[in-house]
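A single protein chain has been omitted from the complex, and every remaining protein chain is retained in its original position.
Labels run A, B and C following the written order; every chain starts at residue 1.
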Amino acid sequence: MDNQEPLLRMVDIEKSFPGVRALKKVNFTVNYGEVHALVGENGAGKSTLMKCLIGIYKPNGGEICFENKKIENYTTAEALDFGISMIHQELSPVLYRPIMENLWLGREPLNKFGLVDHQKMYEKSLEVLKEIDLQEDPRTLMVNLSVAKMQMVEIAKAISYNAKLIIMDEPSSALTEHEEKKLFEIIHRLKNKGTSIIYISHRLQEIVSICDRVTVFRDGENVGTEEISKLTLDQIIAMMIGRPMTEMYPKVKAELGDVLLDVRHLSHRKFFRNISFQVRAGEVLGISGLVGAGRTQLIETIFGMRPKSEGEIYVRGKKVEINTPQEAIGLGMGFLTEDRRATGVFAVLGVDTNIAIPNYDRFLNSLKLVDQRAVDQGCADFVNKIQIKTPSLKQAIQHLSGGNQQKVLLARWLMTEPDILFLDEPTRGIDVGAKAEIYKLISALANQGKSIIMVSSELPEILGMADRILVMHEGRMTGIIENTAEVTQDLIMHYATGTVDDFADMELMGEVHG
Amino acid sequence: AQDKFKIGYSCNNFNDTFQTFIEDYARTYAEENNIEYSYADAGEDILKQQDQIKAFITEGVDAVVVVAVDTSAADPIIEMTKEAGIPVVFVNRNPFSEIEEKDIPENAYYVGSESIDAGIFQAEYLVKLMGEEKPVGYAILMGLLSNEAAVARTEGNKKVLDEYKNYKLLAEKNGDWQRDQGMTIAENWITAYGDELNAILSNNDEMALGAVEAVEAANRKDIVVMGVDLIADAITAIKEGRLAASVLQDAKGQGEGAMKIAESILKGDEVEKVTWIPYVLVTPENLADFE
Amino acid sequence: MDKKQFNFQNMISKYGIVAVLILMIVGMSIVKPSFRTITNFLNILTQSSIYGILALGMTLVIISKGIDLSVGSILAMSAVVAASLGQTSTATSRLFPNLPELPVIVPILGALAIGTLCGVINGGLIAFTGIPAFIATLGMTTIARGFAYIYTNGKPVSTLIPGFRFIGQGNFLGVPMPVVIYLVMILITWVLLNNTRFGKHVYAVGGNINAAEVSGVNVKKMLLLIYTYMGLLAGISGVVATARMVSAQPGLAVGYELTAIASTTIGGTSHSGGIGTIWGAVVGALVLSVMRNGMTILGIHSYWQQIVEGLVIIVAVILDMRKNARKA
Partner (left out) sequence: MDKKQFNFQNMISKYGIVAVLILMIVGMSIVKPSFRTITNFLNILTQSSIYGILALGMTLVIISKGIDLSVGSILAMSAVVAASLGQTSTATSRLFPNLPELPVIVPILGALAIGTLCGVINGGLIAFTGIPAFIATLGMTTIARGFAYIYTNGKPVSTLIPGFRFIGQGNFLGVPMPVVIYLVMILITWVLLNNTRFGKHVYAVGGNINAAEVSGVNVKKMLLLIYTYMGLLAGISGVVATARMVSAQPGLAVGYELTAIASTTIGGTSHSGGIGTIWGAVVGALVLSVMRNGMTILGIHSYWQQIVEGLVIIVAVILDMRKNARKA
């Protein structure tokens, strides 16, 4: 075989940012036609290495060989020409432009006058969208898509370059089961065509099922590359975090108290209808469903970000009207949102401000002025407690790795000490070690008598953490299940796809009434 | 079916205090003489002025009175009025300073003063005050650079004082006609030139009054300050001995004069192409005549 | 007429700023018959042409999340250059006394060249030093203005060759030449923005500069080109202004940048980048010139004109926002 030389060889790559040495003499190779997993804790340097490869960063040292040729000092445009494309960890759509312009950005098809050929662009887009099974008009503006659909468009875009090497940096973190399956199909197809893929993910199960080899990063170093078949999951985890993992889901049943949150017949004009549930103190309610089921909108409505069209909300038995998040927070609620960039981080502000924004009230001195020392102390506590990797409290959050940003946001809401905490995809993009920490925190909170409502597309997480599971399908509730040992992923999927529906009768009645 | 004349007045810039006086007199004249009066302010924008005059014509005025934003761009205005068959009376700023009276287009007239005179009067009075013996350092506060009056008045100052070798021009800077800028610039001059600075000649009263404030704050009452326009504040300041002199530009003469000329033309009377309204130097001696 | 009730609310929320414009025109036409003459409409178009042309470029600039405060000064700089190269040999104060009388194309090209050059400098600064567009163009504002004064020694440049008169006051099939030039530039800019890669990339740069960058768009080159095009348009405006006045002054067009920016913003172009249309810039410029023309015809006092102008800008944009309101 002439495949002695790998497709990609990165040798002694170095990369530093002010205060951070992100990559320390990293070696990394990818063979022809392989799916190569890249795993490691948050901030280990995975994305940084990939950005060096695609030409976003210039490495401070080392060399890169692609297809046996040394490549250096290239731009992203040139990397795309070499045959390397990338799905970026942080979504970056041009929001107010149609899907098709996003897909062909930088290589718009032209007609014979040198003008953009919209018809051709439309047709080519239809083809590409068909390949990923996304039923959307290519002329739809990106801003009107859900996060998951945007991600699918990004995937479509990356594969449409017909690249020899596709980098996928956490492509699945915004996807639900259904799209994820689709993605795996695509990966198989690509692999059969001889395309190589670098696959970065914190969902280690996925890696075992689709990857050929795995490289593990820790603290900016490559700690080993192996055939996936030769390693167990536990071994990979141990390599990642430097020690064996004890227990993933530290769920202890908490003593259930009074009903803290009682939602009755809540409807939204457009997104969901007739949702009723109760959450008790000490309880974790999981909310599951397919993409577009309306889970996010449900929480946003409860939290006062969207107006409800019908229904009532009771907090601690008292009927409340919540019109703004401020009122929700005043009632002891907290909400870790799904879209980190849009509604989570203050990109240019420091880690401290990012944590403290809803919490300054508790750091005022007798003159009603902010006591910065106390703020720093409070923030530092959380940084230590949930192991946020940052050079300092003042570091702008945009320079943290994705996972660490997520931890900062979690710290923000933990600091408000809410009675009712909504978590929308709380562990998206978070490494196993930190995930376990977060689960521990969730459990501890529940034990303190808080109510937790956790939306998640990761079924193991729901099954591992929830006391009860509410499943939604196309804006309707199809079931609320006690999470006993008998509940399986399959069962939940049945509810989520609407093949099982405990409330079908009620829906009919609702229809009659409405 | 029209027994009333309709005259449009196009002002160069109403943020220029002196122009408001001229316009006041024009308006008053119109009211007292049963003339229908329209009015527009070009905000020191030539194109806007053209557009506004076009709008007047559309509206059907019988004559226009114009304070030209820029006298070099009067041609299109003359042409569009000629096309509409109506007379145009320029006031205050002279578009015909470079041509013979007989070459002035047939539908155009001018009422106003010679800007350069104001500068000459200031300078001559300065020489009278300071004498020719000892060295005198002076500085000129200029109006908006794009403005003909600013250029001409400054020229008038220099024309006279260049003749005296003891008079030294230390600095000239534009304060955009504004009092606050006059003050700031004067402060800096006082620092920069110290005792060398003996006089500040200003293109208008507003800037001069700003300079007066700076002079007093620095305790340099020996510095002679003069303005142009004789606005109400200037009268008070001359009376109080804070301002040495101002040059009256006769707002009434100009404002009323222009309207009168326009009216006469419409009535079919014979009128002069150019009507001069002279500048008058106002000093403590003759102040009483102007209060 | 019988059943179709005229519904202000509906109309506004459907057509936004266009409805505002139509209402203004209809209202004025009823109040003042002199308003609704062909001549007056051509006047209005002519009047909007100069800042209208600026607004076209400004649309690109603002879509790309930038701003250009220097267009008024660049316009003035181009205008005095055009005029200085286009004086008749009999002019009393010639800037270049020994220059022969040139065909009108030479001053025009001169003006476009100087406008483009200023644009290149703006774009270069923004693209290659990374300073905010606000600062680069604010600096250019005073620099270009200063050079215009130095170039002309502060004096107006007048007595121009007849070629200018045709551009400024002639017409083509009854349409005044400034309007013809405006229409041509609208068309060109429209195609540029909607039908070329360049245009798509303008949206991408403004909508999400990272996305543009990772998709291989040469962001620096884009910024350079956008401001260059803006400079070129300022040069064209300068020629039109010179031709309309048959002279040019260094103090010309102060504050036109705000009118141009206001036009684009009234027309719905968003300062947060990525959103905007040429169509909007045209309508926005028309709203402003209809308003100014109308108030002069109505004889509203200039103090009150200022107030009305401010109110109209605000109200127009509020009404336009309601059209777009899509909060759930």
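Points to keep in mind about this one:
By definition in this document, contacts are C-beta pairs under 8 Å (C-beta built on N, C-alpha and C of every residue); 3 or more make two chains touch, one makes a residue touch a chain.
Because the structure is a prediction, the values reported are computed rather than measured.
The hidden chain makes contact, of the residues A:Q119, A:Q205 or A:Q372, with A:Q372.
One of B:F5, B:F90, B:W189 or B:Y279 touches the chain omitted from the figure, and that residue is B:W189. Per the touch definition above, the residue from B:E83, B:E132, B:D180 or B:D222 contacting the chain not shown is B:D180.
Checked against the full complex, the one of A:F335, A:F382, A:Y439 or A:Y495 touching the unshown chain is A:F335.
Residues of chain B that touch the chain left out of the display are 14-17, 20, 142, 145, 170-174, 176-180, 183-185, 187-189, 191-194, 206, 209-210, 213, 216-218, 231-233, 235-236. Considering the complete assembly, chain C touches the hidden chain via residues 69, 125, 129-132, 134-136, 138-143, 145-147, 149-150, 154, 258, 261-262, 265-266, 270-271, 303-307, 309-311, 313-314, 317-318, 321.
Touch with the hidden chain on the side of chain A covers residues 15, 17-18, 57-58, 303, 305, 324-326, 328-330, 335, 337, 342-349, 353, 356-358, 360-361, 364, 368-370, 372, 412.
Please note the rule applied: only the chains that are shown with their structure count from here on.
Chain A and chain C have CA centres that are 45 Å apart. Counting partner chains per residue, chain B has no residue touching two or more of them. Of all residues in chain A, none touches two or more other chains.
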